[in-house]
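For reference, the structure is listed below as structure tokens.
Excluded from the complex is one protein chain; the other protein chains are retained at their positions.
Here is chain A:
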Amino acid sequence: MSAVPGLKEDCEELLGAFQQADTVRFERFAELWRERRFHTIFYGRIRALERNKLTKATLELAQKYFLPPYSFQIRVGALYLLYGLYNAQLCQPKQKIRIALKDWLEIQKFQQDLLCSQHYDAAYIFSRLRLARAFHFTAMPKLLTYRTKKKIEENYFKEEFKDPSNRINSLITNDVLEELMNIHGHYQKMKCVISANKSQPDKALSLIKDDFVVNLKDITLEHQEWQQNRMKLFQNTEVTDETENKKKEEALLESEGSERANALARIKYRSYYAVAEASKSRRHRQVQLESSEARSSCGKSPSQSKKTSRRPQPARRRDGMQVAKETVTRHIGMPIITEENSDE
């Protein structure tokens, strides 16, 4: 569908504001919506045919934010946005929201999550949409058109909305690490067996670093932290441009939000952060789960740590703006992997 000029920016602005509000309550979203008078987005003297096309394109754009890989809060925001746009549209009969078959499973999971984490207002909005028959269940997400486009639109995701892509973590998961440990253990044993001294392998047989698995796990963790810090840096640079009023407003909201957040369930997107747990043989060096990105709605994540010492938290909004200003000047580069001497 042809793009509506300016719409993407407006939606992203609204969703960004919602993300920064750090809550998933519908009242908050409705306030943001009313502030911007978003329902006027369909105004202007548009004739019927054009209006149909425009509404379809609008709903399609908003629907994209409703699906993965966007973060939980953005998805809830997109749900509210869809609800708002669907009701605010001027077409008669109303244009519908397209959901593809492959996405329907995701959306059902999402709804389950909402119910489990007791975000009843979001679940209610979703069931209202379903009751109003707002969905077209289609085979493919995008309705095809056959006009040669003047330029190919690039489908880029706004960085801040996405959960940090954890390709490294999806590659080096718990299972992989445990297997590596096992294989490593076996390998060491084999070396011991065939060498002269039964208790330790021959010096000639030591071809790899003994604790490379542990190093690998550490490096992965460092990378994850670095990524999180980078995300926070992005977000905090935006924050420093805001005015005093917004600060106060959010401080108020946070006290409210944090109450609810604390009363609600834990983070369900644990799956996005594969905790690199050391295998059972090294339980004493178990890893701590850093709290998830500051924009989570469900409040603090439980740290799975035997040791309770936390690494210093990256600057969080709760500490106020001063910390944010500091982080701007700090330069975060890629962590450097130091070469170790090989142990025998």
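Keep in mind that, in the parts below, a residue touches a chain if its C-beta (ideal position, glycine included) is under 8 Å from a C-beta of that chain, and two chains touch if they have at least 3 such contacts; residues count from 1.
The rule is simple: contacts and distances are computed from a predicted model.
Enquirer: From the list "Potassium voltage-gated channel subfamily D member 3", "snRNA-activating protein complex subunit 3", "NADH-ubiquinone oxidoreductase chain 2" or "Proteasome subunit beta", give the UniProt name belonging to the chain omitted from this structure.
Expert: "snRNA-activating protein complex subunit 3"
Enquirer: With respect to the chain omitted from the figure, which of A:Leu67, A:Ala88 or A:Leu180 is a touching residue?
Expert: Residue touching the absent chain, from the options given: A:Ala88.
Enquirer: For chain A, which residues touch the unseen chain?
Expert: Residues touching the hidden chain, for chain A, are 4-7, 9-10, 26-27, 30, 33-34, 36-45, 47-49, 52, 83-84, 87-88, 90, 93-94, 96, 98, 124-125, 128, 133, 136-140, 143-148.
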